[in-house]
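The other protein chains are all here in position, but one chain of the complex has been omitted.
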Amino acid sequence: MSRSTSRRIGGQGLWVWPPVVFVLVLVVVPLVYIGLFSVGLRSNIPGTKTAFDLSNWKDFLFGENNPFRNLFWHSLLITVLVSVAVTIAAYPLAYFLSFVARKNRYTLLLLVLAPFFTSFLLRVIAWQIILNENGVVNSFLWWAHLRPEGDSVTWLIYSNFSVALVLFYSWIPFVALPMFVVMENMDRRLLEAAEDLGASRLTSFLKVTLPLSIPGIIAGFVFVLIPTTGEFITPLLVGGPESQLFGNQINSFFNDSPDWNYGSVLAMTLILLVLILMLVFGRFLSADLRRPAAEVS
Amino acid sequence: MTDTNLNRRQFLGGALGVAAGASALAACGSPDSGSGTTSSAPSTAPSTSRPPIASEPGKMSLLEWAGYEAAGTKAQTAGMTVAGSDYIKKYGPDSVTYTYIENDDQALQKATASGGFDILHPCFENFQDYVDRDLVQPWDLNLIPSAADIDPGLLAKGTKDGKTYMLPWDWGYGSLTYRTDHVDAADATGWELAWNPKYAGRISLWGGASTNFEIAAIKAGIQDMDHLTADQLETCKQDLIKQKPLNKFYWDSEYGQMQPAIKSGTVWIAYSWQDTLVSMKAAGVPVAYLDPSQGRIAWFCGFMLGKDTQNYYHAHEYIESFLNKAACAQMTNAYAYGTSNSMVTSADITDKALATSLHIDDLAALTSPSVHLQSWNPDRAKVLAAWQQVKAS
Partner (left out) sequence: MTGRLGSSLLWVYFVLMVAFLFLPLAILVLFAFNSGTTPTLPIEGFTTKWFTDAFSNTDLTSALVRSAAIGVLASVVATALGIMAAIGLNAKRVPGEPVAIGALLLPLVVPYISLAVGMLILLQALKFKNALWEIALGHAVIALPFALLVILPRLRSLDGSLNEAARDLGASDFAAFRLVTFPLLLPALLSSFIICFSTSFDEFAIASFLYPSGQPTYPVFLYGGARSPAILPQLIAIGTLVIVISLLIVGLSELGRRWAERRIEGRNSASVDVSSADNLATT
């Protein structure tokens, strides 16, 4: 199949405008509104005087022992820890698919990815059933007489453990994917060369495979880090009062409290965090949507 | 190159236009906010231009507490067998859908934010909020024969400017239900039981912000739990932060979370209303309903009519099927709650011992000084803000 560069389907760059406007209206404008709310220029409480007011921001950023700021850092810490754990766990998986299971690697990859395509909410609910006080784990322990009947392992559910475990579980397949892609594109001849030069298998892994797969590792890490910063569904179902994440606080503000201005400060913080992460890590996520450089118009 | 320059200029122009449009959109609108409600005065007596019942849509959406669903609907999870049955027999079990109240503050938030409810069932402490925010309209008592049986004192509380916005229906207490087989009787003296580290991880308070601050206030000996000074608010907040780690979870759903947890022994101490006592006893679970030294919390709730309801006459019929004597009597027997219907007497109550100990046949118990009636808090916004801080701590 020939790829004649002068014959490209489309040719009207303007067609990109309607979708772009769609995104601007449905995403950018709401985010702008969050910004306006966070500085007091708008309010949802009828009759409130609205004026540019940074007091909510000042309280959140600089207030002494501000609980929301503490929650933000705590939440970020858990997010980073989980992301690191997922990345470490996903790497051998990607390596296995690309280097060991040569023949059936795409089928096995699909097998690994398949749960990711099922309902996220259902999988979290399933974990709630597994970890619950009379859930699968505990009732199994009772049935096997490993614990007295009715005595359950309490830290399994509504704890930092349950939140971390479910997050860990949910993201492994998705993180293995970019690692796998990078490994697939690796030039295998380099490894052969290393072996020819007398390197042991471990050395060639450490000195060739691992360094070359770093872009995939970072991409995978970012794939899990960014969505998890805003995660709130998992703690809602399997988290307790002490294991709520930052996203839950935002959810709580807008569900239970009339003070949407303060809630918007938190929502805006999350957006800014993600933008900063994108700026720092963005170049590792190349979605190659630009026209290939080789083509000449 | 000129071509590209032109295109770039066109795009920049377009982008600026979009950005300008977006900010214009953001900037427009009234200077004071845009809540979903209008600012017109509450409507007066029902206008004669109301469409007749036959042309009303018929499908009603209610903001209701779990367990109060009309008898005959699939949603009826607990014990009501009479209330609403007339209505459901006439209009079918699919004629009503229920959105569940998790707590009073969340309910008010939901009613304000999403609106669209035909009937709401809030409690007295929020009565003024619903009226002030123009979420409800007055009932026409002429359409509800059983309204005449409502205790006048209680009805007066639900009336403002001569218009009846809330039809009181149920009343009761808030206290701690605890498992007598796990909790020492010596510890069950007062609200401080929920702060007892001995039972860490076995406690479950409600997710209701206002209620928890009221509990903290009562425990601290503050007499007027709904009017806290800034210092008192701070004290209560710190106290609640101390209590938070002792909870297994804050419950939002009585039948979904709290009662099953007590039944299975996951939770030994939980904030609850007295109906939990009845349910647990019926299930054979050994529990007691704490009578704290500081006094129980008391409440009464009632039906309010949605401002924008399309089902005016249906709503009145629904309420009649809840307010009649048989419905109220059965509700009292099922949940051990008091009723506003003065026709229901102690003769109608089957569990006499329970009736006596809880005084549910005597409306005066609601306003006695030994309990704390949940009432309107002018500083509720501060309480809610403080609760958010408790949750984040």
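As written, the chain order gives the labels A and B, with residue 1 at the start of each chain.
Note that a residue touches a chain if its C-beta (ideal position, glycine included) is under 8 Å from a C-beta of that chain, and two chains touch if they have at least 3 such contacts.
What you see is a predicted model, and the numbers here were worked out from it, not measured in a lab.
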Residue among B:Gly58, B:Gly79, B:Gly116 or B:Gly190 touching the omitted chain: B:Gly116
Contact with the hidden chain (one of B:Tyr87, B:Tyr100, B:Trp206 or B:Trp268): B:Tyr100
Touching residue (missing chain; options A:Ser55, A:Asn70 or A:Thr118): A:Thr118
For chain B, the residues touching the chain missing from this view: 3-4, 7-8, 10-12, 15, 29, 33-36, 61-63, 74-75, 77, 94, 97-100, 110, 113-117, 252-253, 255-257, 260
Positions on chain A where the hidden chain makes contact: 1-4, 6-20, 22-24, 26-31, 33-34, 37, 42, 44, 89, 92-93, 95-97, 99-101, 108, 110-115, 117-123, 125-130, 132, 134-136, 139-140, 143, 169, 172-173, 188, 191, 195, 201, 204-205, 226-227, 229-230, 232-233, 236-237, 247, 250-251, 254, 260, 263-264, 267-268, 270-271, 274-275, 278, 287, 289-291, 297
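Everything that follows uses one rule, which is that only the chains that are shown with their structure count from here on.
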Geometric centre distance via CA averages, chain B-chain A, whole Å: 36
Chain A partner contacts - residues on chain B that touch it in the complex: 7, 14, 18, 22-23, 25-26, 29, 31-35, 37, 39, 103, 105-106, 109-110, 112, 133, 201, 207, 209, 244-245, 247-250, 261, 264-266, 381, 384-385, 387-393
Touch list for chain A against partner chain B, complex: 13, 17, 21, 24-25, 28-29, 32-33, 36, 42-50, 67-68, 70-71, 133-134, 150, 152, 154, 158, 240-242, 244, 249, 252-253, 255-259, 262
